[in-house]
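Everything on this sheet refers to the single structure shown next.
Of the protein chains in this complex, one is absent; all others appear in place.
A and B are the chain letters, set down in written order, and residue numbers restart from 1 in every chain.
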Amino acid sequence: MQDLGGAFGEAFRLIGAFDGDLVEIVLLSLRVSLSAVALAALVGLPLGAAVAVARFPGRMASIAAMNAFMGLPPVVAGLAVYLLLSRAGPLGDFGLLYTPEAMVIAQAVLVTPIVAALARQTIEDLHGDYDEQLRALGIGRTGAVATLLWEARLSLVTVLLAGFGRAIAEVGAVIIVGGNINHVTRVMTTAIALETSKGALNLALGLGIVLLAIVLAINALAGLLRHSVAESAHA
Amino acid sequence: MSRLLPSLAAALALTAGAAAGDDSFIVLQSTTSTRNSGLFDRILPMFAEASGIEVRVVAVGTGQAIRNAANGDGDVLLVHARDAEEAFVAEGYGVERFDLMYNDFVILGPSADPAGVAGMADAPAALAAIARAGARFASRGDDSGTHRKERDLWRMAGVDPVASSGAWYLETGSGMGATLNTAAGLDAYVLSDRATWIVFGNRGDLALHVEGDDDLFNQYGVILVDPERFGHVKAAEGQAFIDWLLSDAGQAAIAGHRIAGRQLFFPNAK
Partner (left out) sequence: MPDDPLAADAGRTRTGALPIAGRDLSLGRDGRMLVDRVSLAVGTPGVTALLGPNGAGKSLLLRMMAGLIAPDGGAVTWAGRSPDRARAHLVGVVFHRPVMLRRSALDNVRFALKAAGVPRSERRDRAMAALASGGLDPLASTPARVLSGGEQQRLALVRAMATGPEALLLDEATAHLDPASALAIETLVLKARDGGAAVLLVTHDLTQARRLADRVVCLHGGGLEADLAADAFFRGPPAGPARAFVEGRLVA
C-alpha cells in the first residue's frame, strides 16, 4: 500500500533527478498560471476597483455576480471555453484548442472573478477612508480607481496570490481545453491526474508535493516583494 | 464580464498566428487505455521518425473522444466501440473506419472472490453470478468503450444492474484508472481492458478472475476525421498516420509493445 513516506521519497527523487520532463511540466504550469493571473489582473483589478468606486443601477447585482463567480467550478469554466474554442464553436477558426493559450484563457476565466471580487472589497474599504480627500484634491473617478489600486498594492499582492493558488491547483479546466498532451499541454495537475489514473499513487503524490513546494516558493517570493514594498511605503 | 471578452479576443488574436501556422503535427482523439498502457509512448516516436509528423494525443473516454472528433477537434480518431465508430462514419464525420488491433477485456475482483466467479469462461454468466451474490461491482458509467462493452455483457446476462445503482452496482463516471482505484478501495469487481490492468500500479487486493471469453474481445478502430466536413483537418498528415498504423511497420510496432514480457495489443489490420 502507498504511504506518505513513499510519496515524499518519490518527491525528493523527482527533484533530485531534475528530470527534463518534470522541469518542462513545471515550467509550463508556471507559464500558464502566471499568464492567466496576469490576464486576470489586467481585467479584474480595474473592474473590481471601478465597481468599488462607482455608483450605478445594478451595482449590488454585479457584486453578487462577481462573488458568485468566485465559486465557478473549473470543469464548467473549462467546458465553456472548450465550447468557444472548439472547431465547432464561434472561435474555432483560431485553432486554439489543445494549446497552452487555451489553458491560459480557461484559467483566466476562473481567476478573474476572484481577483475582481477581492479587489472590489479591498478597494471599497480603502475608498471609505480616501474618498473625500481625493475629491478635495480634484481627483475624478478614473483617477481614484488608479490611485486606490496603487494605495492597495500590498493587499492586492495577496489577492493575486489567491488567484494564482486557484489557477495552479485546478485540473478540471485545463484537462478539458488542454487535453493533457504530453510535451504540449501537460501541467502539474494533469500529470498528477494521469499518474493517479495509472494507479501510480506514490508518483502522483510526489508530483503533488513538488507542486506544493513551487506554490510555497512563489508565495515566499511574493512575501519578500511585499516586505520590500512595505519598507519603502509603510502600509 | 463585459470587459473580459475584448481581452480574450486580443489574447486570441495574439496567439492565433503561432497556433495555426505549425502544420507538422496532428491531433489524435483516443482513449485512456491506449495512452495509459504506454502504447503511444512507444509507437509515436517511431512514426515521427518515419514521417516527421508529431502526433498529439488527447486521451479521454471513447464516448467523449467521438464527440470531440465530431466537433472537428481532432484529425484522427482511435477508439474501441465498433458500432459508435461506424455511426460516426455513417453520419459523415469520418472518412472510413479501419480495424487496427485488438486486445481483450478481463473481469477483476477481490481475491476472496465472494461471487465465486474465478476461472469461469463465460463472462455474462460471471456477471450474473456477481449480481446474484449482490457483490460490489464498479462500473465506468461514462459511456466509454469499456462501459459500452460492459452494458452489452449485462444485457447478455439478463441483468439490469442500473436498477441496483448505489447498492452493489457503483457507477464511478470516471476513467479506467479511477475506476480501478475505486474497485481496489472497495473490494469490488470491475471490467477492465487488459492493457490498463497490466500496467496498473495500485492493484491492492484485486485479482484477475475471468478472461478468454469471445465476448470479451476488444477491437480498436482508426478513422480519419472527414476533411470535407472540417476544412482545417490535416488530411494528408492524418492519412499518413493511418497508413503507417495499418502498414507492416506500424503493425509490427504495435505487436512489439510489451510490458513485463507481455504483449498488450494484437494488430489485426486487413
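Definition applied: contacts are C-beta pairs under 8 Å (C-beta built on N, C-alpha and C of every residue); 3 or more make two chains touch, one makes a residue touch a chain.
This structure is a prediction, so every number in the text was calculated from the model and none was measured.
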Over the full complex, note down every shown chain the hidden chain is touching. A
Touch with the omitted chain, as defined above, among A:Arg13, A:Arg135 or A:His183: A:Arg135
Using the touch definition up top, pick the residue from A:Ile63, A:Met103, A:Val145 or A:Val184 that touches the left-out chain. A:Val145
Can you list, in ascending order, the chain A residues touching the missing chain? 129-130, 132-133, 135-140, 142-143, 145-147, 149-151, 153-154, 232-235
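Basically, only the chains that are shown with their structure count from here on.
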So the centre of each chain is just the mean of its C-alpha atoms; given that, what is the distance between chain A and chain B in Å? 32
Spell out the residues on chain B that touch chain A in their complex, using ranges where they run on. 1, 3-4, 7-8, 11-12, 15-16, 19-20, 27, 32, 36, 41, 56-59, 68, 71-73, 175-178, 180-181, 184, 199-204, 230, 232
Which of the residues in chain A end up touching chain B in this complex? 1-2, 39, 42-43, 46-47, 69, 86-89, 91-99, 101, 104-105, 108-109, 112, 179-182, 184, 194, 196-201
